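The complex appears here minus one protein chain, its other protein chains still in place.
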Amino acid sequence: MSKKLRVIAGVAGAVLAASLLAALPAEAASKANSATSAKSVGGLNKLIVLAKAEKELNVIALPPDWANWGEIIPAFEKKYGIKVNSANPDGSSAEEIAAVKALKGQDRQPDVVDVGLPFAVQGAAEGLFAPYKVSTWNDLPKGTKQAGGKWFFDYGGYIAIGYDTLKVSPAPTSLKGLLNAAYKGQVALNGNPTKSGAAFAGVFATALANGGSLNSVGKGLDFWKQMKKIGNFIPVEATPATVQSGQTPITLDWDYLQGKYSKESAGKVNWKVVVPSDAIYGGFYAQAVVKDSPHPAAARLWQEFLYSDEGQNLFLKGGARPIRLPAMQASGTANATYLANLPVLPAGSNPLFANLRQILAAKDVIGKRWGTL
Amino acid sequence: MTLTPKLGPGLGFGLGVVAFYFLMPLVSAFEFSARGAGNVYSLEAYGRIASQYGFKDVILLTTRLVFVTVFLTILIMVPTVTWVHLKAKKLRRLIEFISLLPLVIPPVVLVLGVLATMPNYLKGTPMLLALEYVMLAMPYTFRALDAGLGAIDVRTLVDAARGLGSPWHTVFMRIIAPNIRSAIFGSIFLTVALVLGEYTMASLMLWETFPTWIATVGQSEATLAVALSIFSLAFAWVLLLALSAVERRQKGRK
Partner (left out) sequence: MTPAEMRADVAAATGGNSGRGSYRRLLRASNTYIGLLPFFVYSAIFLALPTARVAFLAFRDQDDHWTLSNIFESFHGVYLLSFQRSIQLSLVSAITGAIFGFIAAYAITVSKIGFLRRIVQTASGVFANTGGVPLAFMFIATIGTYGLVTKGLKLVGIDLYKGGWTLFTFTGLILVYLYFQIPLMVIVILPAIDGLRLEWREAAATLGASKQQFWRYIAGPILLPPFTGALLLLFANSFAAYATAAALTSGTIPLVPIQIGSLVSGNVIADEANLGYALGLGMILIIGFVMTGYAILQRRTAKWLS
């Protein structure tokens, strides 16, 4: 036994030592590091050359089945011959910021992030992001970008109701209508609104439907309290598995995720998506370039790609609404097929978006009250 | 009172209930994972597991992690707990408290502390995970070894062996280890299962281990996700059964 153990010890020790040696320090940054636009390195073609020389790009928290990242990443790899290292695809915004800080100076540090608004603002305030303006910068409406280019919205969507027609009757059309006793034990959110962005938006949407406003999310909490009391709300986190197995017959979620559910669950449940008639709440995610990251040129090229017609149409294909959509519709470059696949907005509806101040205020209210519903 | 206690009908019934409780959730999940479109049943999802992108790399890295974690755990914990029983009974409570802490500090908090304090060369290698898994396994390994050593008279055994002139490593290999075999294997079981199931640390340190890989692969498809989680339980179990077979062989040899 002792001989065998010694062999095992030797192997384990060697594995450990080899792994420790394999961790090499990061390389020096290229001149793309301080580029604030493609122009400042000598144009897009020059940026492509620099990016190709870097060979790799580190992205984080981009789930393949979310807003079509699963297609966007390979498209970028193929077009430029740059390998994309996709880390922690399930990660949250907070984890993205944490990784950027913790891995500073390492070749594994994320080059770009895709975060919710409060985190974009936090990261910019903490000096984590480098200013960069994509070539299509002027298409981004005011209020959807940080004036200096530290962050900028990339895609978004609306809160929509998804339901399984095999289990749910009558078909829901409004958020208030979810209080119908017929939906007992059927309605779920995409997680905890103090943690999940989609659930947070779900509570916000119901606040709008329940007589609240972007400034008073409390009505949304009243709504869910009532839902819980009458037994309609099942507080389980809706996942593709719960949807497809029919355990969460009604869910509130971003429309671009609902669309995916209906595709994937074909043949098991009959998933329909409807944008509620009584309130439309929308939200966007933001891109940012990490300051002094290991692949500065590739990071900037990634942004150019995402905000090109090609990149924006790929978001559209995934059911998300790219930020340049209005401009692209005006110029006729938005893909008509993908556009037609988006859920239809009820006539005369008016989508609402919360600003940072409203989001922060709502976060406090939900944080205090959600646990005591 | 019976002379030799046997498995009575009461205990048998109890075990049946326990078995139902533990197996039913697996059965339900399995039922879903095998249900295809149009409610046709097949094991098609399981057939696709090994062909998923990155499977080999992930298994390789995870196996390395298991190996290093178990090795370090045994290397540190067996002498430590033995020492506590031999010479430092008074410190037992302190050691127990320390060994409980990794369980209590939420992994998400601990990992942020780790990332903030560890040097860059450690953060650049997945083996940092193994080094931390030794800590995470400590609550279980300490308790299992402590219980095992508590059940034997360590002092007498060691004194006798030392009195006969055995060197320390012989004492450990031939006296202590065989007597607390079930405790050692119990702690190995838990350590292996922990490494095969730990998600939070691996994902926050941005390494692709078996559990994070499962989450990623399973994301695109619910059936595959559930199939993968059942597969990982089965995989861990088979691995532990193999370990347990090794234990039996050792016992037989004695």
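For clarity, chains are labelled A and B in written order, and residue numbers in each chain start from 1.
We take it that a residue touches a chain if its C-beta (ideal position, glycine included) is under 8 Å from a C-beta of that chain, and two chains touch if they have at least 3 such contacts.
The shown structure was predicted, so the numbers you read here are calculated from the model rather than taken from an experiment.
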{"item": "Hidden-chain contact residue, picked from the options B:50, B:109 or B:160", "value": "B:109"}
{"item": "From A:339, A:352 or A:373, residue that would touch the chain that is not displayed", "value": "A:373"}
{"item": "Hidden partner chain, residues of subunit B it touches", "value": "1-7, 11, 14-15, 18, 21-22, 24-29, 31-32, 76-77, 79-80, 83-84, 86-88, 90-91, 93, 95-98, 100-110, 112-114, 116-118, 131-132, 134-135, 138-140, 143-144, 146-148, 150-152, 162, 168-169, 172, 180, 182-183, 185-186, 189-190, 192-194, 196-197, 199-200, 204, 226, 229, 233, 236-237, 240-241, 243-244, 248"}
{"item": "Residue numbers in subunit A that touch the chain omitted from display", "value": "92-95, 97-98, 116, 118-119, 121-122, 167, 185-186, 189, 191-197, 199-200, 228, 231, 234-237, 239, 241-242, 245-247, 249, 363, 366-373"}
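By our rule, only the chains that are shown with their structure count from here on.
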{"item": "Gap in Å, rounded to a whole number, between the CA centres of subunit B and subunit A", "value": "35"}
{"item": "Complex contact set, residues of subunit B against subunit A", "value": "32, 35-39, 64, 67-68, 71-72, 75, 112, 115-116, 120-127, 130, 169, 173, 177, 203-204, 206, 212, 215-216, 219-223, 225-226, 250"}
{"item": "List of subunit A residues in touch with subunit B within their complex", "value": "1-2, 5, 8-9, 11-13, 15-16, 19-20, 22-25, 60, 63-65, 70, 87-91, 95, 98-99, 102-103, 105-108, 239-241, 243-245, 264-268"}
